[in-house]
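Shown below is the structure under consideration.
Note that one protein chain is taken out, while the other chains of the complex remain in position.
What follows is subunit A.
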């Protein structure tokens, strides 16, 4: 009888272990205070040139250096989005969901929808122009979607293969002051600060207060924060006016010049309205 009891005891133990592992649901972590099943908030990036709408390939504009230009391409990365609530607390969009590529030739890319946004009134937004150094040096499995270095069939790539890193802002066009070969100008601005040696860092953080306005995320309302993005500000900044005649091509090889453009493009965003 004793041996049978031992058998029972063993069986009980086995059973208990099985019950523990097979029947109990895994202990779920306490819910994130910042991320309840939430609503949505949309940021619209509406590209303009001064007081005119941006039209690719046909309309001629003028920069502060009085140079005519036509834009043929305007792409940029927006990342690391944060939203400030009326009570001052901050909702940080989860890192893996916080990289967006806005392209003038793709209307849908200009509407950045943030999901799982806690229900609240928001009074300010913050985002990075470009891709942070952590993601710029991340392993390939962390480079999905718009961060895939192979790009997509529809665009010509926002990644430098020779000096591994993302292009943050790509502005191309034609001008009578463009380069003598094909009359074009090319501004490809990247550089994230270097992998193991400090280099130029052209990521820029934009802080956008909504002023008197607010964006109320509720169960039924998806507020849309309409931002204007002014191409002129890429050329014309508080300290530097970039002249196409002087620089028809600025890419990774001119870090100092690219830095001036970065300090210009941080100012290209303004709030138009919220609806």
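Methods note: a residue touches a chain if its C-beta (ideal position, glycine included) is under 8 Å from a C-beta of that chain, and two chains touch if they have at least 3 such contacts; residues count from 1.
As a convention for this text, contacts and distances are computed from a predicted model.
J.: Which protein name, taken from UniProt, belongs to the chain you can't see among "Cytochrome-c peroxidase", "Rieske domain-containing protein", "Chromate transporter" or "Hydrogenase formation protein HypD"?
T.: "Cytochrome-c peroxidase"
J.: Would you mind spotting which of A:53, A:106, A:134 or A:164 touches the chain that isn't drawn?
T.: Going through A:53, A:106, A:134 or A:164 one by one, A:164 is the residue touching the chain not shown.
J.: Out of A:150, A:182, A:220 or A:239, which touches the unshown chain?
T.: Reading the full complex, the residue touching the unseen chain is A:150.
J.: Can you say which of A:66, A:182, A:196 or A:239 touches the chain missing from this structure?
T.: Within the whole complex, the residue contacting the unshown chain is A:196.
J.: Mind listing the subunit A residues that contact the chain we can't see here?
T.: Touch set of subunit A with respect to the missing chain: 5, 8, 11-12, 14-15, 18-19, 22-23, 137, 139-141, 143-144, 148-153, 156-157, 159, 161-164, 191, 194-197, 199-200, 252-253, 255-256.
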